[in-house]
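In this view, the complex is presented without one of its protein chains, the others remaining in place.
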Amino acid sequence: MGSVFGSKLRISVFGESHGAAIGVVIDGLPSGETIDMEEVYRQMQRRAPGGDKTATPRKEADMPEILSGMLGDKTTGAPLCAIIKNTNTRSGDYGNLLAAPRPGHSDYAAFVRYGGNNDIRGGGHFSGRLTANIVFAGAVSRQILKRRGIDIAAHIYSIGSVCDEPFEPTGISDDLIAALNTEKFALVDKSRENAMRAEVEAARMSSDSIGGIVECIVQGMPAGVGDPMFGGVENIIAAAVFGVPAVKGVEFGSGFAGAALRGSQNNDEFYYNDNGEIRTRTNNHGGALGGITSGMPIIFRAAIKPTPSISQEQKTVDLQQHKDTTLQIKGRHDPCIVPRAVPVIESAAAVALMNLI
Amino acid sequence: MGSVFGSKLRISVFGESHGAAIGVVIDGLPSGETIDMEEVYRQMQRRAPGGDKTATPRKEADMPEILSGMLGDKTTGAPLCAIIKNTNTRSGDYGNLLAAPRPGHSDYAAFVRYGGNNDIRGGGHFSGRLTANIVFAGAVSRQILKRRGIDIAAHIYSIGSVCDEPFEPTGISDDLIAALNTEKFALVDKSRENAMRAEVEAARMSSDSIGGIVECIVQGMPAGVGDPMFGGVENIIAAAVFGVPAVKGVEFGSGFAGAALRGSQNNDEFYYNDNGEIRTRTNNHGGALGGITSGMPIIFRAAIKPTPSISQEQKTVDLQQHKDTTLQIKGRHDPCIVPRAVPVIESAAAVALMNLI
Amino acid sequence: MGSVFGSKLRISVFGESHGAAIGVVIDGLPSGETIDMEEVYRQMQRRAPGGDKTATPRKEADMPEILSGMLGDKTTGAPLCAIIKNTNTRSGDYGNLLAAPRPGHSDYAAFVRYGGNNDIRGGGHFSGRLTANIVFAGAVSRQILKRRGIDIAAHIYSIGSVCDEPFEPTGISDDLIAALNTEKFALVDKSRENAMRAEVEAARMSSDSIGGIVECIVQGMPAGVGDPMFGGVENIIAAAVFGVPAVKGVEFGSGFAGAALRGSQNNDEFYYNDNGEIRTRTNNHGGALGGITSGMPIIFRAAIKPTPSISQEQKTVDLQQHKDTTLQIKGRHDPCIVPRAVPVIESAAAVALMNLI
Partner (left out) sequence: MGSVFGSKLRISVFGESHGAAIGVVIDGLPSGETIDMEEVYRQMQRRAPGGDKTATPRKEADMPEILSGMLGDKTTGAPLCAIIKNTNTRSGDYGNLLAAPRPGHSDYAAFVRYGGNNDIRGGGHFSGRLTANIVFAGAVSRQILKRRGIDIAAHIYSIGSVCDEPFEPTGISDDLIAALNTEKFALVDKSRENAMRAEVEAARMSSDSIGGIVECIVQGMPAGVGDPMFGGVENIIAAAVFGVPAVKGVEFGSGFAGAALRGSQNNDEFYYNDNGEIRTRTNNHGGALGGITSGMPIIFRAAIKPTPSISQEQKTVDLQQHKDTTLQIKGRHDPCIVPRAVPVIESAAAVALMNLI
């Protein structure tokens, strides 16, 4: 697998934080699909740092350049490749000697995996910046899914100990979906924004960072999609979502909380709605039973760990001198990536869904 | 995908609850590996119903028959196929008309997916009985992994609101691993057993069921295993573990709890241990950084939903008469599958790991 | 890869010549498909040795037993597993010491690959007997394809230097397809049969064997099926057909002969036929242009090497004593497997096509 995902729709992600460019090849797109690239760019801006006071001050253009697969505003059916050039590259500057791995980062694991040959500048291929490619692929996919009646939205379920109103599990309004899809700080209950930003600010003031949870809903999926066992909706979404570097947990429907429930509480009763459609009154199953969609919204949550980059002094090891040492990471860091993770999680879900429908 | 998992080691699971047999083909096993089939059977007995007072009274032999891939007690390198014959099959008895889908079960989703052609008897291919195949594949894999220094153990982290002592994240003793690997009711702190069984018994007395959480640890994985993004340890384990029907959530290391932490709390500091090996003092990352192993134990938890089969009357729909109705599931049901899920989760992890090493 | 093929329809083949059973799991079949198992058995009889005077005298039942995936005469959509029990197995008789690898057989390559642990009795997993599984999977697939208007037929294009009339590249009659589909010695021009059988008999009388070519046609494939580059019709058919042990070459349309032609000779001109459909007047392209079907029949040929099992004394090596030696293979051998290869090649094509439509 590595940086390739999917069977029906395959994305191949490439790039390193300080390399010439990052990008993605999307193979298997249907042809003749109109793609609104302005909308794609808007989604990418939701992920891009800057433009929001909680985000990292580093400015990145995140302006994708389409190399193939589009003719005018339509997909040709050939692989679509988009790249984003890096602007802060200094060629020839290969200061690649890993001295002290940053705690919580991939530095040490990658050092062993690649025998010290990986590009360590800015985290290389492990940089969160690579998620821009996922957002690109997801933003293209979401326009195609929407045309088939499938909408995706997500919100900041929590940052630290401050929670948003959860999604109504049986479905949210089209208006809320539309609103969330344009937000850089996506909340169901916008009155929680101040408390959340305070949580982030408190972390920043302590030279620290803070994690959170993103909740994502997929509406409009017909019943009967997915395969049993390893081809289920949950498997495929989880395999994609765990591709987002900071994700450490994925749960569907009642998830971990459901594990403490009785069957009589967790089972979702079926009924015929006014349109003669079969629905469930609750949605603890999160839209998938036996791996297959039930026709109810797919709901899942992804745990986002606190950004490991913090300005505090931390203990680590000196790989060259083989002894313990301390490390202080320089520069300014985004104390909370949860708001920016919202479009990334939506996008990973979109790419997964393109492999299911 | 469907019922096929893996690239290096591929398992193909087949069978229906009341069909002639269930089984699994394991393709890609190394040759010349001695497999202790008695030990495989013992692992399968840990999953099998019966033999424990909390489990379902239905008796299943779960005795696998090896059709290929073994010569004496050694793998030949050719695909290993094992089948388990069903004893309660009545051929010709195809009462396959789905009247009322059971809440929380795959009945309705499968009905739509397969146009009513799926074998509904006992849940067909979606039956928990199919996990016997995963345990078989896992038990074979675990013997091979153990020979490479890799151990897997799991325990009942919680049933309902009663919790076991969690695993020490930085590692557990070989004795504890050995003990857990033989248990049908696997606990770190055996003094919790009575409280847990009381929780199960209370559910049973209410004609109800109860869920729980399984925690799994993998020890002995070297650092540097796994690929970035979609080829990470977490992606591959999650893709396998979500193949276990009742699993609704998977988290690694501090997981969802870590999402509420500060970076300074969640980051794991590196140090050189007395053997000159690099370790982390804590293990909130759960053994994988950037998808790649760090050399620390891999720790994950899987949320197991309460068994949907309960004896209480439940509301559902009548698919033939297109109206709401009620349903009372007959027979005696296992009020808590969490103890039996322990070897299944271990096995799913083992199959995943065979695709990583 | 190994003994697993396909993405949309995945077959997993298992078994060893003298093991307990051989079999195949077919994952991804559509549900609700009526399968005439009698017809499946008839196809398997076309491959089975015996019942024809050119074939091996060894009697094999080749009677598959369905373990899963069928309810009555319909597919359930769950994986279909069929096994064929071996009748000449002697359990405990593991005379597995490879002394002298048979020239032209997989013995030596497998010995190195599996470190001597592979089951060498009868060729183990490499036995031609394993192709019974491919015929089973193909025979099931062909019934589904036929319902979608797609027919497959093949004939003995040549044995040694004796050739049949080639297929008319622009298409053959339904009657010819129907007739060929029931033959054990499939020829377009049945008057060639005597000459061909004489070729086989001459080989047999010399304690020798003889090779041949199978030509296969697929009719009814709509235009526009397949993907560019590595997802083309040719790639997928070739990847399946080279899975048949004796195949050493695959060519489409004019193939190797076309390589000697001018463009003006090899190009196939388009025209509108009387039904207003676009067709080509010739079919040198063999039904695929750029990997994608053109609406013309898919035509390909597979080179079948002469059976390596011959009764003559041959030079080989003694692996135990590390010196050159001679070998005389005991028993009676099929001097020409080409007639029996016909349904195998058809079946490999059928499985490939199920991954394309």
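Chains here go by letter, A, B and C, matching the order in which they are written, and residues are numbered from 1 within each.
The working rule: contacts are C-beta pairs under 8 Å (C-beta built on N, C-alpha and C of every residue); 3 or more make two chains touch, one makes a residue touch a chain.
Computed from a predicted structure; not experimentally measured.
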Request  = Quick one: jot down which shown chains the absent chain touches.
outcome  = A, B, C
Query = Quick one: which of A:124, A:263 or A:290 touches the chain that's been left out?
reply = A:124
Request  = Touching the absent chain in the whole complex: find that residue among C:109, C:178 or C:198.
outcome  = C:109
Task = Would you mind spotting which of C:39, C:168 or C:208 touches the chain that isn't drawn?
result = C:208
Query = Which listed residue, C:64, C:138 or C:306, touches the chain dropped from view?
reply = C:306
Message = Touching the absent chain: which residues on subunit C qualify?
response = 1-5, 7, 13, 101, 103-110, 112-113, 125-126, 130, 158, 160-161, 203, 206, 208-213, 223-232, 234-236, 238-240, 242-243, 245, 247-256, 258-272, 276, 278, 280-281, 284-286, 288-295, 301, 303-310, 312, 314-317, 322-324
Message = Under the stated touch rule, tell me which residues of subunit A contact the chain that is not displayed.
response = 2-4, 10, 12-16, 19-23, 25, 27-28, 31-32, 65-69, 71-72, 74-81, 83, 94, 96, 113-119, 124-125
Query = Of the residues in subunit B, which ones touch the absent chain?
reply = 7, 28, 78, 227-228
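By our rule, only the chains that are shown with their structure count from here on.
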Query = Where the centres are mean C-alpha positions, what is the separation of subunit A from subunit B, in Å?
reply = 27
Request  = Could you tell me the distance, in whole angstrom, between the mean C-alpha positions of subunit B and subunit C?
outcome  = 39
Inquiry  = Could you work out how far the Cα centre of subunit A sits from that of subunit C, in whole Å?
reply    = 46
Key: Two or more partner chains touched - positions in subunit A   = 7, 227-228
